[in-house]
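With one protein chain withheld, the remaining protein chains of the complex are depicted in position.
So that you can tell them apart, the chains are marked A, B, C, D and E in the order they are listed, and the count of residues begins at 1 in each.
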Amino acid sequence: MVKIMYLSPVAHRAGHDDLFADMARDYKLPGTEVHVTSLPEGVGRFEHIEYRSFEGMVTAGIIRATRAAAREGFDALVIGCFYDTALAEAREVSGEMIVTAPCAASCEIAASLSNRFGVIVGRRKWVDQMQATVHALGHRDRLAGFYHVELGVTEFQADHDRTASRLLAAGRRAVEEDYAEALILGCTMEVGFYAEVERQLGVPVIDPSIAALKRAEYGALLKRDCGWKPSRKWSCEAPPEDEIARIGTFDDGPAFGGRIVVAAEDGRSST
Amino acid sequence: MVKIMYLSPVAHRAGHDDLFADMARDYKLPGTEVHVTSLPEGVGRFEHIEYRSFEGMVTAGIIRATRAAAREGFDALVIGCFYDTALAEAREVSGEMIVTAPCAASCEIAASLSNRFGVIVGRRKWVDQMQATVHALGHRDRLAGFYHVELGVTEFQADHDRTASRLLAAGRRAVEEDYAEALILGCTMEVGFYAEVERQLGVPVIDPSIAALKRAEYGALLKRDCGWKPSRKWSCEAPPEDEIARIGTFDDGPAFGGRIVVAAEDGRSST
Amino acid sequence: MVKIMYLSPVAHRAGHDDLFADMARDYKLPGTEVHVTSLPEGVGRFEHIEYRSFEGMVTAGIIRATRAAAREGFDALVIGCFYDTALAEAREVSGEMIVTAPCAASCEIAASLSNRFGVIVGRRKWVDQMQATVHALGHRDRLAGFYHVELGVTEFQADHDRTASRLLAAGRRAVEEDYAEALILGCTMEVGFYAEVERQLGVPVIDPSIAALKRAEYGALLKRDCGWKPSRKWSCEAPPEDEIARIGTFDDGPAFGGRIVVAAEDGRSST
Amino acid sequence: MVKIMYLSPVAHRAGHDDLFADMARDYKLPGTEVHVTSLPEGVGRFEHIEYRSFEGMVTAGIIRATRAAAREGFDALVIGCFYDTALAEAREVSGEMIVTAPCAASCEIAASLSNRFGVIVGRRKWVDQMQATVHALGHRDRLAGFYHVELGVTEFQADHDRTASRLLAAGRRAVEEDYAEALILGCTMEVGFYAEVERQLGVPVIDPSIAALKRAEYGALLKRDCGWKPSRKWSCEAPPEDEIARIGTFDDGPAFGGRIVVAAEDGRSST
Amino acid sequence: MVKIMYLSPVAHRAGHDDLFADMARDYKLPGTEVHVTSLPEGVGRFEHIEYRSFEGMVTAGIIRATRAAAREGFDALVIGCFYDTALAEAREVSGEMIVTAPCAASCEIAASLSNRFGVIVGRRKWVDQMQATVHALGHRDRLAGFYHVELGVTEFQADHDRTASRLLAAGRRAVEEDYAEALILGCTMEVGFYAEVERQLGVPVIDPSIAALKRAEYGALLKRDCGWKPSRKWSCEAPPEDEIARIGTFDDGPAFGGRIVVAAEDGRSST
Partner (left out) sequence: MVKIMYLSPVAHRAGHDDLFADMARDYKLPGTEVHVTSLPEGVGRFEHIEYRSFEGMVTAGIIRATRAAAREGFDALVIGCFYDTALAEAREVSGEMIVTAPCAASCEIAASLSNRFGVIVGRRKWVDQMQATVHALGHRDRLAGFYHVELGVTEFQADHDRTASRLLAAGRRAVEEDYAEALILGCTMEVGFYAEVERQLGVPVIDPSIAALKRAEYGALLKRDCGWKPSRKWSCEAPPEDEIARIGTFDDGPAFGGRIVVAAEDGRSST
């Protein structure tokens, strides 16, 4: 069995945990246990982190959650936002736990199924930062472009018909005008739409939260079966625990704002 | 269950199939069936494909094997050479079958565990082409360098002590002088050495044949569970079957030079 | 006198040899002898190699032809397809013979006559691979774009008026909308159209088969007069002949499917 | 008069404020008022932020300080760490206040005085991230390399002779072996050494805290005299104030852990 | 006090000196003295240098003027053309004088106020060269594009309404269609329009002659207060004076075609 934590870097009260618990139950391997979590109240009542400063405000919370998950013995952690928020920071303090995130995971899959892909995002505002991430991951020459649908993070699940029709229109634009051969949905809140877009457009459409969950599971299995754990050399060096203790804010307060356990046997329980 | 073909793009008589069957049995998931194959005699008595022209000579054989594997219903295929020989060509004719290869698979893992990795190869001769592959995959800025140990493909398994000591020396150079944080063994014939190098140097060391097998399995599971299959749009378009029939050499002769089946239940049988 | 082989990497029966023999006769220097050849039947009845897998299937044939040409004492070889199919593989086994190909040759000329050029191709399907080639050659910043005219390789010579009007429209788009300052016709089967497009659009238009022939002749003269032959060092090392003999498929069967000799004195004879 | 805040993103108790107040008094223009600040206790007792996770932990504090400085009417803010920690996040919430940081400011100056520069850092651990920053700023081709002196942030001011001799040795290596034409000291705690290194090596040596202060002053003057303020369009859009209020943690607690005012008339007072 | 020379690399008779003297008086710091100059008659009657060959013809004049300014003790020199004509050449012979130019200065400012900017130029003809400059400066990923308004250098000041409306239209295109977050006016003769464009489009609009003047002043102050002068190491080495004397054309004839002095006290006098 491998144990994975799926962390939405927003407040528990945002109420997304159920969505991702359903996703985890539907897509994980039988032997995988998934805990779906989100951030505690103290970090702030974030319903989304569309702004860089919002990401910056929740970063401490992500770091605390990462440390807590590592201490609990999780094999892998997903930071559930397509900005891959605080991925480098979390990896530094994850010990032997694998950390992954939706943008990295989705691009890997899209790059293995096509030579060129487009990313459908909510607002143009996101593009500059996400594009830099896709470039840094190494997919500059595979990127057809970003396509925004004028919906904020919290609007994707509000009116499903509107969301579906906008995703389809954007995907069609990517495929027909910019020659994309695959698509990535560029927000974890676009969950639930990929199969329909795929069916209508006839190209692979990657859902980022599923991709991240599966990548975490893959990483966890590689760790368990091949022994491949995070490097701790040079830039991957972890800070000394005594220094962390002296600083004093790394482990303050609760690490999570909620938790739904999707058991290896596929059951599910909330805390 | 998912079914994976591991194809060594050299002649069956090279006798590597056993090595990779052992590897597959040790590292696959329980529900995975692996067929370890190599090329038929007609392609040529290739014991290695260190030269570009050798790769070119076996490419038709890889294409034929890919088509045969797809027809047999395999979920994924590994082309077992660190040059990722004919990966693009094979992907074009793989139908719904996933195709992957060691260099792509290894770099993905190394990039998820470190910020900078080195690749240990046999001869300097290989570097120009492999470096171009690593760059094209998107890992230019993560590449510490290539380190050659003055051993040809067929020499890695000849004298294990010599191989181990050279891999260690090269790995140490990568880590200490060029600040590599992880290592990749840049030849599938380096199989069997990664754990020892990892233990001695204290950084993740990726074995490319294991990495490719696991990536194939991961891709097969993504296909089965999420429906993510190869794109067939634009540059991914497959050639029409009637044209292939007219051309007449795509399916000539036997597709494989041997086959060892590592069953899902971990058994193993030869043909 | 220098001797050049112009090899169309398709079946002789495709019947293009006459076209390229006419071209050679019209454009070569008086002291140059050109043999126009194509692949033997055994490679497959390829009329075009628009697919990556088609290229992969003919690669062994190109390698065999290269070796045969080198043995015959040719000074230079052209691989007559704008994909520059198997250029690296052929160069490895060419001995002292120069090998060149249309895309490389055309880009060099366009780059010397303008700061920015566009490439007119048949189908969008080709672009991903050709663009990667143009980038790898070093012309990324000079590339205005690729412009497809919805014609397959075998259609260019079918209806000359249709081809001419589509090339013109695509070229105009490149020049007027994307500010191309020169054009390259991105398929050797576009032969015969460059002068008219050039006349109408007022920018240099490079024909790729002429460019490749002339680049081969230039390379042959540099070899003859300056002694500049292919490097055989490091990644340019040729495989040992005894190993090739042991493998046994390098020199199987006929190397060419036809041959038209355009003599130095401009005569012409078929075999 | 322009007003600049110089913020050390570490705890006030780290005791660096005096160093930077002296620097500010020595290098600012007469009409400039500088407030030297650091982070409040609640952020954690950080004496340095050498680790990515340390940066992540102080990011919320930097965002709060930025908002507070903007509300107080500062013209420009310096985030005083060579990682340029949270620069993008701070810029988003700075309103009309300019935000700058040492790495960006130093590279601009070095690039205007030379064609190639090296950066002298404390530990190899820093390089991966700082190099990515220098590349992203656009100086990839001007970078001779990074040179580490095996000193942590807090050690630079501990033994001045040791620090001076190591900076000199590293600088000499950069200039003599890698052909650097200018140097940047890659840590604000290297303050006080640039003039001596410059004198001994005969190339410009940029101190990053002075560079950042002067760049802030320059930006403040450009804003005052030319009206050039931060863009708020597209990716530069600021989050809505009502949403920030609803979230509730943006303005919690004290924004600063200390403050030394270096008055426009050069006086100086502590709080 | 710092002394700056603003050199228009065109003939004095072009009559632009007054425009730039007004600009200097309006934007310089009180303690700065600016001499506005242009080239002497002997260089040629250049009213603009829109062509590369025009730039080439005035380069000797720029070099002579640079040497003369350095001898007169100027702290900094502006070469007042958005091509940044002869910047590298002038920097080589400037001794301890700082040399800057509009494109470099403008991009620095735009990059500090936004993540993505567009450049509004006169004619499409300019773009190839200016784009290469912006790329070389390091702003490739920040460049939204170039937008031409079909006006030559000498036409910008001819009909102010026409110029204003075209700049606005081009700027709107950059912001609305290509998501520019800031704009740069890509010709020093666009002087006088930035404030209005800024007001109407709501994004920062950088005037290149002001930017260059202010960057020169900033560089001069850094030199005076921090001691940061041009490197003279490796590629920055200046030619030996005795060799220059032997060559004999470096200091021929008058260095300037006119001079307006904008005194530190803001007064102004012509010669």
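Here, a contact is a pair of C-beta atoms (placed from the backbone, for glycine too) under 8 Å apart; a residue touches a chain by one contact, two chains touch by 3 or more.
Every value quoted in this text rests on a predicted model; they were computed, and no experiment measured them.
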>> Touch partners of the unshown chain, restricted to the chains that are shown, please.
In response: B, C, D, E
> Which listed residue (C:Trp126, C:Tyr179 or C:Phe193) would be found touching the missing chain in the intact complex?
Replying inline: C:Tyr179
> In the full complex, which of C:Ala65, C:Ile79, C:Ala104 or C:Leu185 touches the chain missing from this view?
Replying inline: C:Ala104
>> Using the document's contact rule, name the residues of chain C that touch the chain not shown here.
In response: 27, 29, 98, 100, 104, 108-109, 111-116, 136-142, 175, 179-182, 195, 198, 202-204, 206-207, 210, 214, 218-219, 221-222, 225-236
> In terms of residues, what is the contact footprint of the unshown chain on chain E?
Replying inline: 42-46, 50-57, 59-60, 62-63, 86, 88-90, 92-93, 124-129, 132, 136, 234-235, 237-239, 246-250
>> Using the document's contact rule, name the residues of chain B that touch the chain not shown here.
In response: 124, 127-128, 132, 135
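Note that only the chains that are shown with their structure count from here on.
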> So which chains are sitting against chain C and chain E at once?
Replying inline: A
> Which rotation angle, from 0 to 180°, best lines up the CA atoms of chain D with chain E, given as a multiple of 5?
Replying inline: 180
> In whole angstrom, how far does the Cα centroid of chain A sit from the Cα centroid of chain B?
Replying inline: 29
> How many Å are there between the centre of chain B and the centre of chain E, using C-alpha atoms for each centre?
Replying inline: 56
> Which positions in chain A touch two or more other chains at once?
Replying inline: 115-116, 124, 127-128, 132, 136, 141, 179, 234-235
>> If every chain is a node and each touching pair gets an edge, what shape is that graph: line, ring, star, complete or other?
In response: other
> Among the chains present, which pairs are found to touch?
Replying inline: A-B, A-C, A-D, A-E, B-C, B-D, C-E, D-E
